[in-house]
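Of the protein chains in this complex, one is absent; all others appear in place.
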Amino acid sequence: MTVGPVTSPTETQPAEETPAVPGTVIEGRSLGRIAWTRLKRDRVALAGGITVFLLILVAILAPLINKAFGHPVNEYHQDKIDPNLGGIPPVGTWGGISSDFLLGVQPVTGRDLFSQVIYGAQTSLLIAFAATLLAVAIGIVVGVSAGFFGGWLDSLFSRFMDLILAFPLILFAIALISVLPPTRAFRTAVMIVVIGGFSWPYIGRIVRGQTLSLREREFVESARSIGASNFRIIFKELLPNLAAPILVYSTLIIPTNILFEAALSFLGVGVPPPTPSWGRLLSDAVQFYEYDPMYMFVPGMAIFITVLAFNLFGDGLRDALDPKANR
Amino acid sequence: MKFRTGLVLGTTVALTLGMSACGDGGSGKDETTSKVSAEFNAATKGIVNPSDKKGGTLRFGYSSDPDSLDPTRIYYASGQNFMRSFYNRTLLTPDSKPGEDGLKLVPDMAEAMPEISADKLTYTFKLKDGIKFEDGTAVTSKDVKYAIERTFAQDVLSGGPTYLIDQLDQGQNYPGPYKDTDPDKLGLKSVQTPDDKTVVFKLAKPFADFLYLLPMAPGAVPRAKDTGAKYTEHPISTGPYMFETVDPGKKITMVRNPNWDRNTDPVRKALPDRVEVTLQMQPDELDKQLLDGSLDLDFAQTGVQQAGQAKILLDKNLKKNADEPVTGFIRYFTISTKVAPFDNIHCRRAVQYAADKVALQTARGGADAGGDIATNMLPPNIAGHDPNLDPFGSKQGKPQIDKAKQELAACGKPNGFETKIAVRNKGKEPKTAEALQQALAQVGIKATIDQSDASLYFRSTIGSPDNVHKKGYGIMTAGWGADFPTGTGFLQVLVDGRLIQPSGNNNYAELNDPEINGLIDQATAESDPAKAAELWKQINAKVMDTATQLPFVYDKALNYRNPRLTNVYVYSYFGEWDFGSLGVSDGK
Partner (left out) sequence: MAPADGRPMDVTNYILRRVLTSAVLMIIISMVTFGVFFMVPKLAGTNPAELYVGKQATPADVAATARKLGLDQPVTVQYARFAKGLVAGRDFDDGPNKTHCDAPCFGYSFRNDRPVWPLLLDRLPVTISLAIGAAIIWLIGGVLAGVISALRRGGALDRTVMVLALAGVSLPIYFTGLLAQLVFVHTLHWLPGGEYVNFADDPAGWAGKLFLGWVTLALLYAATYARLTRAQMLETVGEDYIRTARAKGLRERTVIAKHAMRSVLTPIVTIFGLDIGSLLGGAILTESVFGLPGIGRLSIDAVNTKDLPVVLGVTLFGALFIVLANFIVDLLYAVIDPRVRLG
């Protein structure tokens, strides 16, 4: 599937075996401080982090920002387009950009593209974050149980993760989504479940690998020797030590999920209109791009900048938490 | 209703079909046979490049793949145009003439128009001499009957028009020839073949438009060569061309049929030596090859893409080779009479006044490629069309907020209400639903759009009244083109209260008005076309008064013709160029 290479983009370990990342088992607080010091020095990552923060802010404050700089998100401005040329903004106006319409207008409807893009951020981030949360939740449960209990449970879960990764996922996703009812709330939920449901094995494998190595460590052994229950060991000893890698890989899976959401919307199985979505704007732009390239460029750049920011930040975060990588 | 294929990337289309006359108004009527020079819309007014020069290859491009080449299974207008022009002769066929003459049926395989009994129940046809299949065997009445019987085998040969079943089954429950117990597989009782040259149809009750059902169906199929579901791989031709190769997804090529006799066929010019269709082309690539002359015409005839549209309309040298015929298709919303608050006519009228028809027209592609604003339910190509019928004053295109609010008050909902708009997720339709949603919001009507799967939309989404009630669809997006060019063929199924079906229903509003039903009975029994047209005009006005139908565009399609094409004219019956008259001037 061309949503991306089989490996999650920044996962640089061979898929079969994921050894524990050394250094992540240092005690929590000092690690956090060290990491923060490192992160502060990494300007690229910091820029990514700030962008991510701003994007989240834009998504949350979309109604306010739109009030100040945009127009009601679904308001038509038929005077801004030329209906006889298929509804594109007049040729030579850069997609209808003006001081009133900061990013131009959407062909056919004349809607403010600026408003579409910032509300599109809401759609995109909401689905990507929710799907990531779901993926992390399943990934932790499956990964920890597989790694901690081992044996047949490990075999079963590992095969199961293989199974999911063997599905042609985009195809399977569009085929599945397209047979289900396309109402807005339902579609959003289905997209979250599908995207999360296909991306958790990446987290699952990492967590399993980490757990495998952690459970042989002394502090786990000693906890076991004083008679701590499995429950206690998992929650008091394992999970706090898994926090760092989980945080890193969650950050790195978000951009993949953003691309996945946009791809599904591009292929026509995203959230239904009029809910703004970057992927759908791009697929709509396909028919206009020769005469109105701005309409393609604006949502395309929105996706690119968002994904890049998450990737830069996640990458920097990993470097900061993992002293070995890149140093 | 005829269908149009959709297309790749979910971008566009789901257009036209049906038939249409020359443009709007009678600009072309008086000059129907006259030569016109190449200019914008020339072929909607007369014949462009008349010529009898033979030879060369006629090259079609198609962004899709015909679902089937089996004449029993073809429903798309362009597919019907193609089969009629090249390989499927029928008892009668619409005449090959521009303008209104192209709506008239003339004998094709039949020697003459049929003898119709006084009670209008028996139609007797005699076959011409010298009509043969491509292998040289003569076409007999048995082959004609067998072809009609195949339509009944819907479990094997689905997808085509089924009007003949409605008229000819008459309670027999005929299962089609494959399950026929008759040794000759000729068990359908309502069609009789007293000798090899005679075909007799017996109807149960008079149906004035019966003859129009014949050109839609296969003309003759030889039983010995019938391969059922596989017949599409090589349909046996009776026309001027026969299939040379059929390479699904890639190419169809046809060569001259040596057993076709020009003297038996007054309607087909058969000028080119070969016909080729390149399949599954990218839509934009198809346009590009049309504009640079590598192709002659688009098989689908649904109009060029957005980029092509801009290119053509911005360049006058290209524009003079383009036509935008009225396709005979109407785009409309239908407002339920059964879903509250639309059971109150004032709430329906509020929607009529609130709609922004210019925005709706733009969503369909604008005045040029989308079509003219529609104000009533009979398009210009149907006899009985009345351009002045506009009960809601919508010709000017803009919403009338005050009137809408008055109606809302009269309906007891001065602050508006909530409702649902049903639409299929295909082509430009979601955009039209959005445009209506936006306009309704201006008067306080909060509509949510419920998009559903295109393949089942007309069958079980809005085609099932139970489902409409259950989902609460107050407003439903629809499109319609006549299967045959009369008021009966266009309007009856949309508004006849007695034709409401549990699935595949076309009267989405569930309009059941005794007065309208009574007028319909008069119109369908009326054998004088002029009187029937007058009745349909009245019916149309009554329907508009119920405010259940909100038409917004009479469809047009912007198509580009290669300058080398000869005898190009818009064939009213299909709202497309007559494929069968085309030739190429350079003989290549």
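A and B label the chains in the order they appear, each numbered from 1.
Keep in mind that, in the parts below, contacts are C-beta pairs under 8 Å (C-beta built on N, C-alpha and C of every residue); 3 or more make two chains touch, one makes a residue touch a chain.
Because the structure is a prediction, the values reported are computed rather than measured.
Chemist: For the chain that was dropped from the view, give me its touching partners among the shown chains.
Modeler: A, B
Chemist: Which is it among A:Met191, A:Ile234, A:Leu282 or A:Leu317 that touches the chain not included here?
Modeler: Checking each option in A:Met191, A:Ile234, A:Leu282 or A:Leu317, the one touching the absent chain turns out to be A:Leu282.
Chemist: Out of B:Gly55, B:Pro248 or B:Gly293, which touches the unshown chain?
Modeler: B:Pro248
Chemist: Using the definition of touch stated at the top, determine which of B:Gly56, B:Gly219, B:Gly416 or B:Gly463 touches the missing chain.
Modeler: B:Gly463
Chemist: Using the touch rule from the top, list residues of chain B that touch the missing partner.
Modeler: Where chain B meets the chain not shown: residues 1, 3, 6, 8-10, 65, 67-68, 75, 153-162, 176-178, 226-230, 232, 248-249, 278, 280-282, 284-285, 288, 453, 455-456, 458-460, 463, 502-504.
Chemist: Applying the definition given at the start, please give the residues of chain A touching the unseen chain.
Modeler: Chain A touches the missing chain through residues 1-7, 9-10, 12-16, 44, 154-155, 158-159, 162-163, 165-168, 170-172, 174-176, 178-181, 255, 259, 262-263, 266-268, 279, 282-283, 285-286, 289-290, 293, 296-297, 300, 303-304, 307-308, 311-312, 315, 325-326.
Definition applied: only the chains that are shown with their structure count from here on.
Chemist: Can you check how far apart chain A and chain B are, centre to centre, with Cα atoms defining each centre and the answer in Å?
Modeler: Here chain A and chain B have centroids separated by 46 Å.
Chemist: Which residues of chain B touch chain A in their complex?
Modeler: Its residues touching chain A are 9-12, 305-307, 309-310, 313-314, 356, 358-359, 361-363, 365-369, 425, 430-431, 434-435, 437-438, 441, 448-453.
Chemist: What part of chain A is in contact with chain B in the complex they form?
Modeler: 74-76, 78, 81, 83-88, 91, 107-109, 178-179, 181-184, 267-268, 272-274, 283-284, 286-291
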